[in-house]
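The other protein chains are all here in position, but one chain of the complex has been omitted.
Then we have subunit A:
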Amino acid sequence: MSDVQTIEIMQGILARHAKQEGPLLPILHSVQAEYGFIPVDVVQIIADHLNITRAEVHGVISFYHDFRDAPAGKHIIKICRAEACQSVGANALSDRALEKLGVEWGGTTANSSVTIEAVYCLGLCACGPAAMVDGKVVGRVDGAKLDKLLAEAGA
């Protein structure tokens, strides 16, 4: 069962998307913007609202890389692993990041400060290697710049 507060928040979100055609993705983005992840509680609420099954909503959530079912760290750092960035040293950069943080892709540091994710192209391919910190783009990332980003994020 979801609590009163959850229901209230969800009513607001669903109302905001009431006029859209095919609103499930926008709804999920709004939920994740609100909570930082998609809480299990809201799946049934969304399913009831759109008149689809709980399984269908779950199927959509699990299909897309963006949606998470648990909170992430305080900061999300994404490193581009695609070809153009590889050609200028992204692999070494990724190795360095994972080693410094002591986690695998998708993992969160023990102090919950950083979640590190792989991303396949940020459109910064002419100024790679590229990364993104909490939605902010960073280009020409070298070892020193990476260390600084990690330190600023409290890793």
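Going forward, contacts are C-beta pairs under 8 Å (C-beta built on N, C-alpha and C of every residue); 3 or more make two chains touch, one makes a residue touch a chain; residues count from 1.
Simple rule for what comes next: contacts and distances are computed from a predicted model.
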> The chain dropped from view, which UniProt name applies: "NADP-reducing hydrogenase subunit HndC", "succinate dehydrogenase", "TonB C-terminal domain-containing protein" or "Sulfite reductase, dissimilatory-type subunit alpha"?
Replying inline: "NADP-reducing hydrogenase subunit HndC"
> Which is it among A:85, A:101, A:114 or A:149 that touches the chain not included here?
Replying inline: A:85
> Since one chain has been left out of the picture, which residues of subunit A touch it in the full complex?
Replying inline: 20-26, 28-29, 50, 56, 59-60, 63-67, 82-88, 119-128, 130, 132, 135-140
